[in-house]
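Up next is chain A:
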Amino acid sequence: MGTSVFYFVATLSVIFALMVVFAKNPIHSVLYLILTFFTFTIHYVLLNAQFLAVVNFIVYMGAIMVLFLFVLMLLNLNKDNEPNKSALLKVVGIIAGGCLVVTLIGSLKSVAIANPLVLKNPNLGLVENLGKELFGPFMLPFELSSLLLLSAMVGAVLLTKKEEKANG
Partner candidate 1 sequence: MESLSNKKKVLVSKPLNFAERMYLPAIASGLTTTIGHFFKKPATVKYPEQEREFSINWRGMHSLKRDEQGRERCTACGLCALSCPAEAITMIAAERKNDEKHLYREEKYASVYEINMLRCIFCGLCEEACPKEAIYLDGPIVPADYLRKDFIYGKDKLVEAPLESVLEVK
Partner candidate 2 sequence: MEIDFVIEKFILVIALFAISLLIAMYSTYAERKVAAFLQDRLGPDRAGPFGILQPLADGVKMFMKEEIIPANANKWLFMVGPGLAMLCACIGTAVIPWGQDMMVGDRLVKLQVTDINVGLLYIFGVISLGVYGVMIGGWASNNKYSLLSAIRAASQNISYEIAMGLSIIALLLVTNSLSLREIVSQQHGFNWNVWYQPLGFLIFMVCAFAETNRAPFDLPECEAELNGGYHMEYSSMKLGFYLFAEYINMFVSSTVMAALYFGGYNYPGMDYMAGLLGPTWAPLFGTAIFFLKIFAFIFFFMWVRWTIPRFRYDQLMSLGWKGLIPLAIANIVITGIVIALTNNF
């Protein structure tokens, strides 16, 4: 049953991901992205990574996508005021897309159908084990990434402060 659920959800995620790209309305695009993230959450649950699933759910679906939606709702994006794309941009777009296709084909060529991954410890995704891993062997990268986030936060605060000075 697990694999059939996986294929069903995987198809859904691919469809929704395509819809993100092809949707005309940016709001619809974001809503499809939310659905895509939701299917990812289901994938995590299928992998028994409950903590990751819930965090993906809360952080990406519950917070970040709300902010995306928030910003897009404030922008008045209509078809009328969409700037006309020049021929140069189209050429650049084609080249970039072509590069992506080549990379994808190249990486797909070396892919072999692997045996289904079996974890040594199937409960690795549970909170307790994940926490032990993160604060044990991966202590340093974990703390470094938190420092990175902190510096980003400080930067954001600084940006707002500078603007204030310039105004007043």
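Inclusion criterion for the candidates: all candidates are chains of the complex that A comes from, given by their letters.
As a convention for this text, contacts are C-beta pairs under 8 Å (C-beta built on N, C-alpha and C of every residue); 3 or more make two chains touch, one makes a residue touch a chain; residues count from 1.
Every value quoted in this text rests on a predicted model; they were computed, and no experiment measured them.
Here chain A touches just one chain among 1 or 2 in this complex, the one numbered 2. By the touch criterion stated above, chain A contacts candidate 2 in their complex at residues 27, 31, 34, 50-51, 53-55, 57-58, 61-63, 66-67, 69-70, 73-74, 126-127.
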